[in-house]
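Shown here: the complex without one of its protein chains, the others still in place.
This part shows subunit A:
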Amino acid sequence: MSKLDFEEFLVESLNRSQTELPPQKDLWPGIEKALSHKLPQQTKVAVWPKLAGVAACTVGALLTAQLLFNTPQQKTGVAMSDYFTEQKQSLLVQYQNQPALTNNWQQQLNELEEAESAIKQALENEPENPALLKMLAQIYQQQLDLINKVHAPKWQQI
């Protein structure tokens, strides 16, 4: 009997369920504010993550191509470093006037740069070691990701 009562209650309640409820405060001013903050940066939001992705993919593609064809003229690690340095500088220039979302991002970047130096040092002894080259590519990618992430224009408060 009670089971039937509950089932009836459930069916009736679901049928009568209010699809609309008003929020207790006016939410529009906050939304409007967030939109006005975000709008001028909209193109950057759309473009930079894509560029970062392209850069990261290019680093990966470069590494793969070098590993496959192993050009004798230039060491793989050196070619990768040159390309990465160019990408990193380009990002840092793009973001130089934009505030970072965290205060300690440069410290994080320094730590990644230290790891980069250690791998480069190891590569001096084994310039074509695939594991080291892969680690170097990952460290480069992490640096690009970090720079992008801390500068990505983001709606932070309403």
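Going forward, a contact is a pair of C-beta atoms (placed from the backbone, for glycine too) under 8 Å apart; a residue touches a chain by one contact, two chains touch by 3 or more; residues count from 1.
Simple rule for what comes next: contacts and distances are computed from a predicted model.
Entry comment: the absent subunit's protein name, as recorded by UniProt, is "RNA polymerase sigma factor", drawn from "RNA polymerase sigma factor", "Cysteine desulfurase", "Glutamyl-tRNA(Gln) amidotransferase subunit A" or "Multiple resistance and pH regulation protein F (MrpF/PhaF)". Looking at subunit A, the residues touching the absent chain are 2-3, 5-6, 9-10, 13-14, 16-25, 27-28, 30-32, 34-35, 38, 42, 155, 158.
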